[in-house]
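Have a look at the structure below, then the notes.
A single protein chain has been removed from this complex, and every other one stays in its place.
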Amino acid sequence: MTPGNPFPATVPPRPPRISKWGDRIYLALLLLATAGVVALMVALVAVLVNGSGLAFKAFGFSYIWGYYWNPENGVYGLGPAIQGTLITSAIALLIAVPLGLGAAIFLTQQAPAWLRAPVGQLIELLAAIPSIVYGFWGLIILVPIMAKVVEPRLIKYLGWTGLFNATPIGIDILTASLVLSVMVIPTVTAISRDSIAAVPRSQKEAALAIGATDWEVTRHAILPYARSGIVAGAVLGLGRALGETMAVLFVIGNHTVIVNSLLAQGQTIPSLIANVWFENNTTLERPALVYAALVLLVITLAINLGARLVLTRSQAGRGAAAE
Amino acid sequence: MALANETMKMEAQNLTAFYGESPAIKEINLQFPERKVTAIIGPSGCGKSTLIRCLNRLHETTPKARVEGSVFLDGQDLYRIDATAVRRRVGMVFQKPNPFATMSIYNNVSAPLRFNGRPTRAETDAAVLRALKQAALWDEVRDRVDAAATSLSGGQQQRLCIARALAGNPEVLLMDEPCSALDPIATSKIEELIAQLKQSYTVIIVTHNMQQAARVADYTAFLYLGKMIEFGPTEDLFERPKEHLTESYITGRFG
Partner (left out) sequence: MKFDRAARRKVFSHSMTVLSGLAIVVILVPLVSVVYEVVLLGGPAINVDFFTQPIPSACNPAGGLPCHGGGGVIVPIEGTLQLIGLSSLFSVPVGIGAAIFAVEYGGERRLARVIGMVADVLSGVPSIVAGVFTWAVFVLYFPTIAFSTLDAALALSVLMVPIVTRTCEEALRTVPNSVREAAMALGISKWKMSLRITFVAALPGVITGILLAIARSSGEAAPLLIAGGFGCLHPLSQGVENQTCALPLWIYFGANNPYPNWITLAWGCALLLLLVILGLSLLSRFTLERMSRRMRGG
């Protein structure tokens, strides 16, 4: 001990044996949870395949493009529902993407600063409204407007296109597409806005410096940069639209046939499942609906995965180009 | 030779450390005398941080990092025992102060006790008091030990990290450029502290500042491109360097 040392060297006590059990149990619990998540994905497909067994035995893959859904004859086909799903989602996106993108551009480029944050937050909150509220609103509020105001005019002025041959009762494919688009717009807007906001200022300033107009700056400097994010937003919106039940359930008409008019009553895959679930006309019906759910799952997963692949590839490409 | 009279607390033997395939330090043989301050100096990229991180087995926690060779503490090869046990005996202070932001000053200092054992309130109180005094921080925080650790200045936070490391009763204290993120006043406070600490602990300090090494260290090792070039009492190394490379570095011809 050195003289005048206020802190005598401490002899460390023999440290307790370090038990590895805490680490082992923790890791085991974490592995369990992780395995659960992975197993969930596998189980989803497996259980649905199992549940659709009877229907698959009866119809095979031709169920997917089967033209008819006739419970009385025991004939089930998903064709009409798939057609309805595709039409409603396509129209919904055709409306939502330009509007959402336009709104996002306005919010990020043109809008005065004090307007940006509140409107942006408003749109995010609107994206959280549950789809059943949209469906309910569609039924009570939109349907009468469509039936009395919009559809008669569509028939009168655009009837020559042959798309509007049906009695306008307001409950039809067109109304369902509109409700769907209203539901999808906040999602598309919010993601587009985030993508555009992420474009570095330098890009915008470079374009302005060479005398580009506001629109030219947006079109040539900002949109190309934000393109992958915007596409991702659109695809996310598409995924939501394809799987939506409640937004279309009340307003599509529950008529499982191939349609030839936008004003006809139709069906989408989710609305088919929901509408027919408790009917139990034949023993094949529930398995057919489970089969439908499986098809819907495969479609949405494929779109999801495809979008991700495109996104990672475009990001990799941009990264390489930046070097 | 002063070295011959020293007991060696720690010793690196044929120590080589890799990041992936490339070695950052190559076959280092180095001894660290007990209760003395040993400085490791050298130009950027010479491997001094890698070396010190091998001494408490922190290097291997980096992805794709690998160590070959041995490090002895009191004659025991640290690479043959549990890494967590090693780190309780060899403490470390980092370049950028990293107190636990979610904890108070008290809880930061008592963290090694609370997490590694089951001390009573009295035991933690005593340990925290001792550690804060040893780190020369007690007087500044005595009436606000429950305040957030992040409410302290940079220099105070670093002394807090020192107190936290000391609270665990390590035998050796490693310091990886502890003053580079601090202003001159905070730096000199810590240098004073190091002079006190060596009475109870073996201190190994990495520094890019030669003057600091000259001020605080009893022994100095000079590293260059991953190899140890020279090692000896600080005064000898700086005034009568044996290697040409050492002399070039010290006279500022590079680095």
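By letter and in written order, the chains are A and B; residue numbering begins at 1 in each of them.
Everything below uses one rule, namely that a residue touches a chain if its C-beta (ideal position, glycine included) is under 8 Å from a C-beta of that chain, and two chains touch if they have at least 3 such contacts.
It should be emphasised that the depicted structure is a prediction, and the values quoted were computed from it without experimental measurement.
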Sole contact to the chain not displayed, among A:Ala58, A:Leu99, A:Ile155 or A:Ile169: A:Leu99
Residue of A:Thr189, A:Ser228 or A:Gln267 touching the missing chain in the full complex: A:Thr189
Residue in contact with the excluded chain [from A:Gly60, A:Gly74 or A:Pro130]: A:Pro130
Positions on chain A where the hidden chain makes contact: 18, 22-23, 25-27, 29-34, 36-38, 40-41, 43-44, 47-48, 50-51, 98-103, 105-107, 109-111, 119, 124-126, 128-137, 139-142, 182, 185-186, 189, 213-216, 218, 239, 242-246, 249-250, 270, 273-274, 277, 289-290, 293, 296-297, 300-301, 303-305, 308
Touching residues on chain B - with respect to the absent chain: 56, 58, 61, 63, 84-89, 91-92, 94, 96, 98-102, 111-112, 115-116, 148-151, 161, 164-165, 168
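By our rule, only the chains that are shown with their structure count from here on.
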Distance from chain B to chain A - Cα centre to Cα centre, in angstrom: 54
Chain A contact footprint on chain B (complex, rising order): 35, 82, 84-85, 88-89, 116-117, 130, 133-134, 169-171, 196, 199-201
Chain B contact footprint on chain A (complex, rising order): 2, 5, 7-10, 12-13, 15-16, 18
